[in-house]
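Input: one structure, supplied below.
Removed from the display is one protein chain of the complex; every other protein chain stays in position.
And now, subunit A:
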Amino acid sequence: MTDLWPRIEGLIREAGRGIERPARYINHEWGCTYKPEAAYRFCMTYPDTYELGQANQAVRILCNCVNAVEGMAAERAFLPAADMCDLMRECGIPAFSLESCAPVAEFDAVGITLPHELAATNVLEFLDLAGIPLHSSERDDAHPLIMAGGPCAFNAEPYAPFFDVIMLGEGEEALPELLQLHRSMKAAGASRADILHEMAKVPGTYVPSLYEEVSEEEAQRTGFWVRPVFDDIPQTIEKRIWEGFAESDAYEPTIVPFTEVVHDRLNVEILRGCTRGCRFCQAGMMYRPVRERSADNIVSAVCRGLAETGYDEVSLMSLSSTDHSQIEEILRRLNHALDGRGISVSIPSQRLDSFGVEMAELVAGGKRGGLTFAPEAGTQRLRDVINKNVTEDDLFGAIDAAFSAGWRRCKLYFMIGLPTETDDDIKGIASLAQRAYDRAKRAVPENQRGNVRMSVSCALFVPKAATPFQWDGQIAPEEAQRRIDLLRRSVKYKAVDVHWHEPDVSLVEAMMSRGGRAVARVVEEAWRGGARFDAWTEFFSLETWRRACEECGVSMEGVAQTQWDTSYAVPWAHLSAGVTRKFLERERKLAFKEKTTPDCTMGACSVCGICPTPYSGIQTQEVRHG
């Protein structure tokens, strides 16, 4: 493979201080895997800069999986920062991988994870920089296989034309399967078309070029917006679940970056899946069933990982770590093992209803920065609608425990624009936050009360595929702004500050979340109009997206805001997270009746469709308590 490093190094030196953070591009980090002799080469990509993507779990896991295959090597690639992209284009240097600094276009296959709805234009920026045709239909045998996966695969239609293959669900087994299929068919001289057809038969694999769009009328009649062009590929693609997760080693080879990145610590995945069943939450649907790794596995993985990386912080990762049935044991054992070494153990997400005095003590670890809780809604009524089963008592109990144990700062996450929301619910957020602040102050010695800080962070509700609220439209940005202003007026305490997400950005997110293949045309038009790094405030431009929508004859508001009846066939009906449509419909009905559904790992099975027989897919180490 071509070594681009001499040219890239030259470019960086020439540019001097004109290129920010050159450490993004140098690789050679501790913990890198080099397999120069491997004949089949895979390039795993995160569609944003190094500092945002390096800690990404999918990148780490899938590189390790592919490197474990005989004769295969995986390398990482990230999108260079905007200044570097422009300079590379000027000098004719294509997008490159890190480990061997090889052009991305020289790889056998390229995998791009789709982490959120604003990464689409970056995908195109990356493909363009790599010199790879943007459309699957324009690629031939000289081009690598372009694959996608990750959360956005559950509504993949806005990305459909750009990818040869889209993988649904967990890739630990599926990715090596597909790559080995690719390798053997290529060796046998098979054509690209034949390879894609064969791949479409592999469970969990969506090959968009083999599914044609149908008319609106046919879509609503049959229930599907696209139809397979062959009889031997499925109408519905079901996500892959890696059955071996719980038994597998929690220790993963980890790369230690030189430059500062987000989540720059040892990340150990302790559990997968969350069945609390919050009705707005796509992750809860995408990753079920719940599977826990054992305390022994986790404790040993943390100790080994710290020894091998030299990190001073470890995070026990999952969607809801305090729900792990052995979490207290794990924290106790880790605090003991790491005592006196200046190493902190953190938990990214704590459930309010499982955060009590004991947890507060255990998660201490010396560094008491800020705690984050997510009540999501300001009134019990709305919390019941969204099935976020936490009460005010849970919140205040957690605050008592945390602030008595030494915390001083707390961040509360809420959402604005949830279905059935009224102004009372918005005022409820202010009331809850202020009462939480009062409670926090009471839990703290008088001379430290001035240090107590409470902050409220509001996201705008984005309806997501495979959730009970997938048929609900997003509220208009003007209405969102009105509610934000109402919230700000309602929060009287100076010590409680309010942050919110830009409604314009959320509008584009909602269009990407709910769109069909027509939105893919908008994505391309937006990119051609200059859109990239949309998740960065300094780059996002609603104007560019609006112009793109006009060019393509797509109504942004129409896609994002239209309220659909539950009988409406959604654009992603052919892509399944394993939960049934009936389940989603039932959950939505219950939402509007303000009735809650319990977590099946602690209560009755909610018949979501994921387990072959009730509870059979769940793997917890011990009994879970609510």
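Operating definition for what follows: a residue touches a chain if its C-beta (ideal position, glycine included) is under 8 Å from a C-beta of that chain, and two chains touch if they have at least 3 such contacts; residues count from 1.
Following the convention adopted for this analysis, contacts and distances are computed from a predicted model.
Peer 1: Given the options "Response regulator transcription factor", "Transport permease protein", "Phosphoenolpyruvate-protein phosphotransferase" or "Radical SAM protein", which would UniProt use as the protein name of the unshown chain?
Peer 2: "Radical SAM protein"
Peer 1: Could you tell which one of A:L306, A:A560, A:A577 or A:A591 touches the chain left off the display?
Peer 2: Here the residue in touch with the unshown chain is A:L306.
Peer 1: What does the interface between subunit A and the hidden chain look like in terms of residue numbers?
Peer 2: Contact residues on subunit A toward the absent chain are 9, 12-14, 16, 22-23, 26-30, 256, 258-260, 306-312, 340-342, 366-368.
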